[in-house]
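Just one protein chain is left out here, and the rest sit where they should.
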Amino acid sequence: MNPKRKQRLALVLLLVVGVSVAVGLALYALNQNINLFYSPTQIVGGEAPKDTRIRAGGMVVEGSVKRDQESLRVQFAMTDYAEEVLVEYTGILPDLFREGQGIVAQGAIDGNGVFQAVEVLAKHDENYMPPEVAEALEAAGKMPKPAEEVFNK
Amino acid sequence: MPEKKWMPRWFYQLASPKWCYQITGKLLPIFAWLALLCLGVGIVWALAFAPPDYQQGNSFRIMYLHVPAAILAQSCYMLMAIAGAIGLIWKMKVADMAAFAAAPIGASMAVLALATGAIWGKPTWGSWWVWDARLTSMLILLFLYLGVMALYAAMENPNTAAKAASILSLVGLVNIPIIKYSVEWWNTLHQPATFKLTEKPAMPVEMWLPLLIMVIGFYCFFAVSLMMRLRNEILRREKRASWVRELIVSQ
Amino acid sequence: MVEETNIATISMSQQFSAALKRDLLLSFRRKSDLFNPLIFFLMVATLFPLGVSPEPTFLADVAPGVVWVAALLATLLSLDGMFRSDYDDGTLEQMLLSPQPLMIVCLAKTLAHWMTTGLPLTLMSPLLGVMLFLPSDAMLGLVLSLLIGTPTLSFIGAIGAALTVGLKKGGILISLLVLPLYIPVLIFGSGAVQAAVAGLPIGGYLALLGAGLALGFVLAPLATSAAVRVSVSG
């Protein structure tokens, strides 16, 4: 093999090795929970660290929203259809916030296991539909619910 | 780089600025009418006739601008980088010019996507700007465009500038997968890709059809503006060529 | 009689080590090149308590980001010199005329750049950590993340430096070209430190930084050498 070919081969080999190392490491990383995103099950199960800023996501439990009369304080429960976590938040909630809606909250778990949110964001699902359709689905009890696994990442 | 002769004939024809100028001249009106038609029909349908969303009401209609702009901003970067690569490998001037022509269009699409995203974000998420993965990636994409444009502007020799910008845009292309998969990586609240070609969209036909038309319209509009800029660039760079002189004299 | 063809008698590894030695020697002869980024690193970190708040809890919160941003800016500052002086005195064009692949020299120069900026920054980072009240548990995370992350900064930066070396005022342009490409490294780097502060495993972050480094190692010298050719020929 002439030196030029050898060089090319070495280069290609190096590229392949480098890219596969990169892919391997990326795959390993994706298997770790690196977004600090926890589901209510994980929080209740004690997997989430306390008093550190984490993110949690779930559905707002129907009938759980309690608004404080004097302040902007809101308390509600969040569920992934397995476990529930109490969330407290002071501030203006987004328009899309409602019971049965998926939300993502940032904050920390306090000593009592209550999630003290500093930010609440509505996670709207990818099902766009006209209001009549939504009403019909609601009436029939066939309203699509966000898949559970969305919150169990 | 050794010259390779194994590409099809049209590939080399495309390399001729003159041929390219003529063919784009013929294609331009077709795409212009298509763009006008699609955008006209799409906008009227999307704004007036498509049903409102059951949760977001009418504010979701901004999607009809946001989604096509975002799609286009990304594919324009791909086009720019691929054209740059062709220019680097086969030393094809027209490809360099196309990459140069594409950069500002892509940048403006990224700006449009960011602006409409912000306007959409206010009623939906409750804030103008959310540091979520997709918005941030789009912002980085805009920065990449700005870098490429700054490099073009800084170099006096157009050939050198084209090569340098091509290298930069190829390097930036590594960022495109990050944009694509950032939703999974950071698992943020921005909805997953609204429009998937492989799956049935989670929208009724009367909602996604106008979106499809808008996307096609945006692509046609992009083609029109790209060709117009490309033709200008060809004339500017080939002003010494005899066919350009004849063209100018005849007009 | 002149030989028909000179057979290449220098192996790639010999050329690599020669280039690495040369660049390291040059940095050690010019001490300011070595110390200025470090002083800058220290000063930027000092600005945050002065400009925002000296409150220890607040500083501990922002420390991962501040140290990483400072390291990133210090690296950025030192990039312009990577090819500039070689370009000015004509030694860069001589490197292009070597029959050996230019990539080897680019790789060596990038590594030399890291050894004279990124590595000292990494070693100095615990000092900044202490100044910013970073919990001592997180120091290892800080050092490890910088150790894996800063070479990537050098690799990406080398491309920017090579692209702008032919321009008279390349300095600010480098920042424009390179900063967007630095963002993922910054995210994962400071993320690793934040995770370390929270007492969470940082393996995932380090793996991502490592993936970036692996990609940078194989791809950046290619792009850098192409960019050097373009810049010198312009």
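For reference, chains read A, B and C in written order, and residue numbers begin at 1 within each chain.
Note that contacts are C-beta pairs under 8 Å (C-beta built on N, C-alpha and C of every residue); 3 or more make two chains touch, one makes a residue touch a chain.
The criterion applied here is as follows: contacts and distances are computed from a predicted model.
You can't see one chain of this complex, but its UniProt record names it "Cytochrome c biogenesis heme-transporting ATPase CcmA", from the set "Cytochrome c biogenesis heme-transporting ATPase CcmA", "Sugar ABC transporter permease", "Ribose import ATP-binding protein RbsA" or "NADH-quinone oxidoreductase subunit J".
Considering the whole complex, the hidden chain is in touch with B, C. Touch with the chain omitted from the figure is made, among C:19, C:106, C:121 or C:165, by C:19.
Interface residues of chain C with the unshown chain, by the touch rule above, are 1-10, 14-15, 18-19, 22, 25-26, 29-30, 85-86, 88-91, 93-100, 105, 232-234. Think of the hidden chain as still there; on chain B it touches residues 1-3, 156-157, 159-160.
As a working rule, only the chains that are shown with their structure count from here on.
Remark: chain B and chain C have CA centroids separated by 32 Å (rounded to whole angstrom).
If you average the CA atoms of chain A and of chain C, the two centres end up 34 Å from each other. In chain B, no residue reaches two or more other chains under the touch definition. Residue positions 30 of chain A are each in touch with at least two other chains. In the complex of the two chains, the chain B residues touching chain C come out as 88, 136, 140, 143-144, 146-147, 150-151, 154-155, 157, 159-160, 163-164, 167-168, 170-172, 174-175, 178. Listing the residues of chain A that touch chain B in their complex gives 30, 35, 37, 92-97, 104, 121-135, 153. Note for the complex: chain A touches chain C at residues 3, 7, 10-11, 14-15, 17-19, 21-26, 28-34, 36, 49, 52-53.
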